[in-house]
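Just passing along the structure, written as structure tokens.
The other protein chains are all here in position, but one chain of the complex has been omitted.
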Amino acid sequence: MGFARVNEVDSVDLVRRALSEDIGAGDVTSEATVPEGARARAVIVQKADGVVFGVDVALLAFSLVDEGVVVEERGVEGRWRDAGAVVLAVAGDARALLAAERTALNFLGRLSGVATSTARAVAAVEGTGARVLDTRKTTPGLRMLEKAAVAAGGGVNYRIGLYDAVLIKENHIAVAGGIAAAVAAARERAPGLPLEVEVRDSAEIDEALAAGAPLLLLDNMSVAELSAAVAQVGGRAELEASGGVTLETLRAVAGTGVDFVSMGALTHSAPALDLSLQLELLA
Amino acid sequence: MGFARVNEVDSVDLVRRALSEDIGAGDVTSEATVPEGARARAVIVQKADGVVFGVDVALLAFSLVDEGVVVEERGVEGRWRDAGAVVLAVAGDARALLAAERTALNFLGRLSGVATSTARAVAAVEGTGARVLDTRKTTPGLRMLEKAAVAAGGGVNYRIGLYDAVLIKENHIAVAGGIAAAVAAARERAPGLPLEVEVRDSAEIDEALAAGAPLLLLDNMSVAELSAAVAQVGGRAELEASGGVTLETLRAVAGTGVDFVSMGALTHSAPALDLSLQLELLA
Amino acid sequence: MGFARVNEVDSVDLVRRALSEDIGAGDVTSEATVPEGARARAVIVQKADGVVFGVDVALLAFSLVDEGVVVEERGVEGRWRDAGAVVLAVAGDARALLAAERTALNFLGRLSGVATSTARAVAAVEGTGARVLDTRKTTPGLRMLEKAAVAAGGGVNYRIGLYDAVLIKENHIAVAGGIAAAVAAARERAPGLPLEVEVRDSAEIDEALAAGAPLLLLDNMSVAELSAAVAQVGGRAELEASGGVTLETLRAVAGTGVDFVSMGALTHSAPALDLSLQLELLA
Amino acid sequence: MGFARVNEVDSVDLVRRALSEDIGAGDVTSEATVPEGARARAVIVQKADGVVFGVDVALLAFSLVDEGVVVEERGVEGRWRDAGAVVLAVAGDARALLAAERTALNFLGRLSGVATSTARAVAAVEGTGARVLDTRKTTPGLRMLEKAAVAAGGGVNYRIGLYDAVLIKENHIAVAGGIAAAVAAARERAPGLPLEVEVRDSAEIDEALAAGAPLLLLDNMSVAELSAAVAQVGGRAELEASGGVTLETLRAVAGTGVDFVSMGALTHSAPALDLSLQLELLA
Amino acid sequence: MGFARVNEVDSVDLVRRALSEDIGAGDVTSEATVPEGARARAVIVQKADGVVFGVDVALLAFSLVDEGVVVEERGVEGRWRDAGAVVLAVAGDARALLAAERTALNFLGRLSGVATSTARAVAAVEGTGARVLDTRKTTPGLRMLEKAAVAAGGGVNYRIGLYDAVLIKENHIAVAGGIAAAVAAARERAPGLPLEVEVRDSAEIDEALAAGAPLLLLDNMSVAELSAAVAQVGGRAELEASGGVTLETLRAVAGTGVDFVSMGALTHSAPALDLSLQLELLA
Partner (left out) sequence: MGFARVNEVDSVDLVRRALSEDIGAGDVTSEATVPEGARARAVIVQKADGVVFGVDVALLAFSLVDEGVVVEERGVEGRWRDAGAVVLAVAGDARALLAAERTALNFLGRLSGVATSTARAVAAVEGTGARVLDTRKTTPGLRMLEKAAVAAGGGVNYRIGLYDAVLIKENHIAVAGGIAAAVAAARERAPGLPLEVEVRDSAEIDEALAAGAPLLLLDNMSVAELSAAVAQVGGRAELEASGGVTLETLRAVAGTGVDFVSMGALTHSAPALDLSLQLELLA
């Protein structure tokens, strides 16, 4: 993917550090048992159904320890596939492949886990008109990759950090002296940025609409409350529901008519996708 | 903890990068709405039962943006506590606390999730004599912290990387020409390191014992197979069971008499511990 | 400023590298001539009228070589002041102040130059309703600081990088097969982000409006063309004028009724603000 | 240039960081509108007369996002050329070229601006025997590149930092107890380094000559004062004039017979050279 | 060596920093005198007998400044060879080879010095049954490379850092309340790690054996004391002798029957191996 190629600029550093923490002084087992110069093929396969993401990063792990590594097959990313699908097949120096194996799998497992969780959530909202948003609840150091994994799973990337969108919460409103004041201050400070206001009840919804907020955050509301909010707003602003939404409750939430449902669990609690790597020594 | 103080040398870099990816050009919302110089108190509380780990790292996140931050209360780490327990309470510059909030919570949530998953596993094996081991299936870049979280949850840290222990697997045995040859080569190359051999059946167990392997890896065996292996070995070596062990299957596996059960899920699939941060502005 | 305190996380690294490239093996002149332990006061003063920005960064330069440095006076940032105004006065180890002097001034001079250029531009558009935008034409490595300097000078920060806003230009339109298709693709890929479309003539303005673009870029148009575009759009979208605007031509451009005028020169061609540092040895 | 090839060791890091701050999570616009795998040609052309410098660094920006980028044409650096001259033409992945475009231009614009300013200054002193020196007033983080740009423009690189030459100024003299003492101390501390002494009047010139200083700094002197100093020194030492010299006053200063004129403005206030990049999609 | 290929991940960073500190703003001499584009061959040869190590790192130094460098000959590492043996012959850009020459030689000289010192020590113990261990007394920043050099010289790598083995010394014993308590605490905290106990006399040997310590450290003992300890232990644990052992005293120490002799001097005081680099310009 062109996107991932571009991202390589930052990924190289991440992968280097990951390789370094795993390999350290060297892979003593392989050095002792695998002859120098031996060649091998490594094939990574899905052991569970899901959406793979991170093939470029995994490949980077192999190519950083063996720049002559050859890609024999590359699986499709960003699409739901069944267990057994090939994710990546490479051939290269046997010691190098063994040295990078765990790093490649750790990246792939985590990122594919995020993509797969997202894909399940996206499937759950199908037909409701709502879209699934990610959050800033990402693994420290991996935000960009995890957000790319969310996109690969069909989710929508919300703000990347504190700097690229305004999200006015309860505390900000209290300090600023009300929603109108807070929105005005934010429009003055950051006229070019997306803006969202957290609202807790019907009165605040009116205040936020009056202040011209294009997007309202409905945090920790029941389905009934969400439905009421949707009705009250009547399309005058977009609505995001958030707060402890799980795959089980997601469809009901999405069915209220909100435009977005954000789920921290996409990134902070996604189980890794189960993958296997088969290594075959070449004559 | 003295341990964490020492670890700070590496953690500072990790936390800096995490803050940088979240804050970027600055927290536009707080800058617009929170007056310069305002003071606040932030209190992090468990929203779920579990074992907290990572308070030092969270505190580092706050102190890197406000070096004058004051610790008002610090919760106990490494012990099971109920929802509602205070994790950390700090007072400092309001804008700074808001800027570091998400980074602090992202570290704490993930590391406490690992500690909590480990604690559940440790509880499950109680009385069996088996101990719970971690693996190298950690989040890229966070291995040291996640291994510390496993220790905080009562688990045992297995090898840190490819360099500090010998683990002879199927492929190594095939290339080296048998278990005896592989063990001899590893003893020659790395005489000072712990050594483990993967065995697949009764014949290989005999071979590994004959080669003097002090620790055998039994991968993906059924409970019956594990019990048979325990009987066959009869204490002549330690035994580690691994391979897709879940919290549900763990106790049966541990009950076979193996010495160690390793679980990748402790680190690669632990859901984050649910935490909340309440921010209160000070007059 | 709370903002700058937060920014320190990244600035520390920038200032460290700048000190390192200047000091290298040490300040041989001061080591030879200034006694160890001597104390001094350094006072930085404006030699030209303008807006100062970067006092926190300058202070960081001093405190990284002498952590005990004492701030005796700090000038006001972000406000137009006459030559002679004090920018920063510190007292500390004489050798350390001499070692950091040039680094502190290099940051302050450049950032204050950007702030001052911006302030001149902001003054030029006063009363027109147009606002001054910055661009991505910043010094490599200093984008965040330069954008903060623009804000200090009264300008508006436009997108920080390629990732936090959509700007559909001629090439994108050509490849995507028209404005409507490009806008639709961008809305699908990045529903949460600000979106702007470059338009070259009246027909494209209609197309962009039909596609629902909230912001149109009018690049390299004459004042007459801009006025016509403003009339055609009639408030249905916001308008940005760009392309070789100078301080001389700025007011005429702003007077056409566009909402924003962006100027690369704010950052890529701002002359440094002239500053002096007086060093006084203390008995 | 061989020189630049060598410099690449440091430049790679600078360019990486610049790409990272611009691209961040990815170029959302191009991802949405430009098909994966599309090819393009990018041609950078001078829009103003001047001296180009930084082609290697610009090329690095492209090759770091697309290692298969092909150089089709490379302009001449370090020579005055008219608007319209081709600076660099490359072909490669369309998304990658778009992602690196601004970073490449930001480096090229700034470095060529420095080279062009220097070339203008060098032209202004032609025939006077004086040479144009740069200073330490460079952009933080870019010193080496900016000094190379000065050299490309025909200027002479003066000391790189505080460590590779002795420059005894007023403060050092005061503390050391006179010029003779300061020179002696510096010769003792750093026998191998170039040495220069700042002098303020005729008496100090005599003192410095007596102390054997090979180079004298005449700071902020009028043309008349400079001429008098040249006459007094009579070739017994080299002379550098500095202090607020502009392109307008430069020739008069150089005409006094000094050997060097140093100008901070070469680096701290050089406007960027105006460049354009045309991108053409390949079938 | 496959091992070194793997290590490249970390070595690249080390070599980059070393090149950067030597080349800085560029090799002024070669730039002035060697024409751009000139080609050359560089041949590194041993000027003294010894064991070479570090050819991969040296090659990295050349390839980082000229990625097209061609390896014409590579000497054998890890084997004793006489003065005159070729270490590495490369052809490439003349300026680049000159720029990297000193960095390549500095790495090679130091690492080969360590390998050679180790080889001398290994020869000295031949036939005694004892093996030569390294220590943590390595050059800051170069531990992994120096440990690899020790292995190349035939020595055995002992623990890499404080984290991968337990070594209970006098102070730990005092604080823990005796050897038994210290060993028990360590077994509990780090069940999977190698464990060694320092013993000072016959009573402590008994205590350590009773506590089940598999390896005892005999620090600063005379040959007679060592022999007595060997007799007392009678094979119930392995023994390491340490403390100021030199090449002169080594054989006597090894002859006492201990299993290991550790020598800090292998890394902290090894003289560099004398090497020469001949550069030949190619027509």
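Order as written gives the chain letters A, B, C, D and E; numbering starts at 1 within each chain.
In this section, contacts are C-beta pairs under 8 Å (C-beta built on N, C-alpha and C of every residue); 3 or more make two chains touch, one makes a residue touch a chain.
All figures in this text were calculated on a predicted structure; none of them were measured in a lab.
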Shown chains touched by the chain that is not drawn here: B, C, D, E
Touching the absent chain when the full complex is considered, from E:76, E:174, E:210 or E:223: E:174
Residue among E:26, E:50, E:92 or E:155 that touches the chain left out of view: E:26
Residue of E:130, E:150, E:186 or E:213 in touch with the missing chain, whole complex considered: E:186
For chain E, residues in touch with the removed chain: 14-15, 17-18, 21-35, 38, 94, 98-99, 102-103, 105-107, 109-110, 113, 136-144, 160-169, 171-176, 182, 185-186, 188-190, 193, 264-265, 268-269, 271-272, 279, 281
Absent-chain interface as seen on chain B, which is shown: 1-3, 5-10, 13, 144, 147-148, 157, 160
For chain D, residues in touch with the removed chain: 131, 133, 156-160, 163-165, 190-194
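Here is the rule we go by: only the chains that are shown with their structure count from here on.
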Which of A-D and B-E has more C-beta pairs touching across its chains: A-D
Centre-of-Cα separation between chain E and chain B, whole angstrom: 32
Residue numbers of chain E (touch at least two other chains): 157, 160
All chain pairs that touch each other: A-B, A-C, A-D, A-E, B-C, B-E, C-D, D-E
